[in-house]
Each structure stands twice: as structure tokens, then as C-alpha cells.
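One protein chain omitted, others in place.
Chain naming follows the written order as A and B, and within any one chain the residues start at number 1.
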Amino acid sequence: MSYLGKIFAIAYKDLLHEYRSRETITTMMIFSFLVVVIFNFTFDPGSSYALEAAPGIIWVAFTFSGMLGLNRSFIYEIDKGCFHGLLLSPIDRGAIYLGKMIGNIIFMTLVELLTLPLFIILFNLQFSDFLLPLLLIIFLATIGFAAVGTLFSAIAVNTKAREIMLPILLFPVVVPVILSAVNATGGLLRSDDWNQVFAWVRILLAFDVIFVAICYATFEYVVEE
Amino acid sequence: MERWTKWLGWLLLVGMILNLYFIFIYAPIEKTMGAVQKIFYFHVPSAFAAFLAFFVVAVYSALFLLKRNYFYDRISYASAEIGIIFTTIVLVTGPIWAKPTWNTWWSWDPRLTTTLILWFIYVGYLVLRDFTGEDERGARFAAVFAIVGFVDVPIVYFSIRWWRTIHPEPVLMGGEDSGLHPQMLFALLFSLAVFLLFYFYLLFTRLRLEKARMEINEMKKAIALQER
Partner (left out) sequence: MIVVKNLTKSFGTHYALRGINLEIPTGTFLSIFGPNGAGKTTFIRILSTLSRPSTGEIYFDDKNLRDHAESFRQRIGVIGHSTFLYDELTAFENLQFYAKLYSLPDARKRIQQALEEVGLLARADDFVRTFSRGMQQRLSIARAMLHQPDILLLDEPFTGLDQHASSMLKHWLSELKSEKRTILLVTHDLTHGLELADQVAIFVRGKVAYFESADHVDETEFQAHYHKVVAAGGAA
């Protein structure tokens, strides 16, 4: 089995586990829906504010539900002792990181794609012309979020306050991702100049490349004992 | 180091008194902003000291991961604590200065916002250290987090700057660099030197404390090793 094969074996195992237990994605989905509904109460129905705030609300829902998924990612490995099984296998620690990260990206993307139609309906958004660029933005932002989140999740499960630790560490660091995603989404909604939207896509790309590399390199220092 | 720190302390005391003289008596009062502009001589040097502190955290975190020397880890930890203090000073003096000059407590301008995010990142660092205890695992986690956080800072800054240029600037930025009076400039530079000295004094003091604690731990270890 090649290096890539092992990475995908780990991601596939996460998906299979999730497919069987359906613990994480269900919770993420419900949470994401809840955020949409609750935030709707803050506006008069049909007010123009709703449209302006929509990108922010979308990304609050995506990032907070993503946080739930990231928290679960290592907790279930640690609770069953399986993480030691992974560490005992003849694979590079970086491969474990990439495998878990890919698993997390897939979980988050799934939830995002399933919640998106609800946003479009509830906020009455006109995305049809921009669906492809929107999906690109969602995908890139999810990579950046999961890249840092997977590393921090491995840190957080080993601290005294597992679930509370992750958001405190993660949110300040992913500010560029959230900022870019919200503004790029808003730009699409307002049909801004494509160049402006693209500038945000560039920031997302830069963030993704830099942080996948750094987290890949530092993961081994987190999991050694 | 103990002797050093002591001398540094005396030097700092003299420096601080002189600094107050330069700031409040030597430097002229700014025409439009008035006396409140004096906060500038504390605000800007604090920001520099904070950036230096966080730079030290990142460098020594990386060194710790490579060399596993716990002295490096203690330097990072101490420097992070001090950095937070200076950042807090920046964040408190900023609004006090901003209210009378810009007529608003807070503006989401790139420098301000980045400083706030910086503060959050390093508060996270301290919380993380608190929640992992004293073992080497805590040191490793903190070092990794510090490196990721430090690399993040320029990206945060650029993304926020880009964000603010798209939307109209809410307030006029007072030209703090524009044609500074020579006596003001001198006071600023002097204050800067004093604040950096202050940083090093705090760092050495904190390290001395930490060293004493470590010596006690080593003694405990030695006893544990001899026990039969």
C-alpha cells in the first residue's frame, strides 16, 4: 500500500465509522439548521438586513458545526484506544494527519452542501448564477478550517477541557478564512466585480497552502509521547 | 543573570523617571489633540514590546521542538505572558486615545483588529498551558500552537487590511507618522527604548523565578531517583 493509499485508508475508515454510527454528521446538521433558524429571528422577515447578514450567518453555521465535527474526530479514537493502534502502525505521522484532515474535510463539506439549500430557501437568495464559484469558496474555506482544526483537535483532546479548548484555539487563527469566506460569499450575492471576489479566493488559497504544510510538519510533535 | 537583572532594574528606574520627564515636560503638547496625545508615548512602545515578545515566543518555541531544551520552553512561556500584558496595554490605551480624537472607542482598522486577534491567540496559548499542566506534553502543544499562531499573524493583518479597503474607512486615521515634531520624536524613541528595557527586565525576572522553581523540581527529582 502506497503512502497515498494509507492516507485514504484512514479517511475511508473515518467515513465508514461515521456511516455506521451517524453520530457526528447528524449533530452537525441539526446544529447548522438551528443556527439558520435562530438567526432568522433577529430580523424582520424580508428585511434587507437579512440579505446583508446572510453570508455571515452561513459561515457562522458552517464553522460552528464544523467545530463539532472536529471535536469528535479524535475523541472517538482516543476513547477506544484506537489512536495508539494508528501510532503503532508503520506509517508516517504526517500521513495520519492528512488522513484525518481529509476525513474532516469530507464531513464538513457534506454538511455544508446539505445545509446550503436551506439557506437559499430561507433567505431567498439568488445563487443560481454563481453556484460554481460559491462551491469553490466553500471548498477552499473548508480545507483551511479543517487543516488547522485537525491539528488543534489532536491537541485539544489531550487537554483537561477537551471540547472547550478547541474553539478558543481555533477561531482566532482561522480569522482570515472566515473573513475571506464571508466577504467572498457576500461579493457573489451582491454580484460584485469578480476581481474583488477573486482577491478573497487568493487569500483562501494562500492560507490553505501555508497551513496544510505547517500543520503537516508539526503534527508529529503533537502525537509523540 | 541575577546580578544583571538587578542592574537592569536600576537602569530601568532611572530610564522611567527620565521617560516621564521627556513625555510630559520636554515634548510639546500636540495642537489639535491636546494632552490626550501623550498616550501615544505609551501606546506605540507597548505595541513594539508586544511584537518583540511574541516574536521571541515563536523563535524559542521552534528551538524547543528542535533541541528539547526546557530553558527555551520557559523563555517562550515567560515571553508570552509579558506579551499579553503589553498587548492589553495597547488595547486599553487605544480606545482611550481614540475616543476624544476620532470620536469613537473602537475602529476596525487593520492594526487595531490584528492586535485584538493577536491578543486572542496568545490568551489561547496561556489557557492551553493551563489546561495541559506542567509536563513536557504541555510544552510541546504550546510550542506547536505558538508557531502556527505566529505564522498566522501576517495573514490576519493582510486579510483585515484588504477587508477595510473594500469598505469605506469609518474614521479618519490621525496621521501619527506625518511630520512628527523632533522633540516628540525624541520622546517617542526614548520611550521605546525604555519599554524594550522593561520587557527584558520582566523576562529576566520571570525566568529567574522559573529557574528557582525548576531547581526545586530538580531536587525533588534527585531525591526521587535516589529513593530505594
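Basically, a residue touches a chain if its C-beta (ideal position, glycine included) is under 8 Å from a C-beta of that chain, and two chains touch if they have at least 3 such contacts.
Keep in mind that this is a model prediction, so the values were computed, not measured.
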Residues from chain A at the interface with the omitted partner, ascending: 1, 5-6, 9-10, 13, 16-17, 20-21, 80-82, 84-92, 224-225
Interface with the undisplayed chain - residues on chain B: 133-136, 217, 220-221, 224-225, 227-228
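In this text, only the chains that are shown with their structure count from here on.
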For chain A paired with chain B, centre-to-centre distance based on mean C-alpha positions, whole Å: 32
Residues of chain B defined as touching chain A within the complex: 65, 117, 120-121, 123-124, 127-128, 131-133, 137, 140-141, 143-145, 147-149, 151-152, 155-156, 158-160, 162-163, 166
Chain B-facing residues of chain A, complex: 148, 151-152, 155, 158-161, 165, 168-169, 171-173, 175-176, 179-180, 183, 196, 199-200, 203, 206-207, 210-211, 214-215, 218, 221-222, 224-225
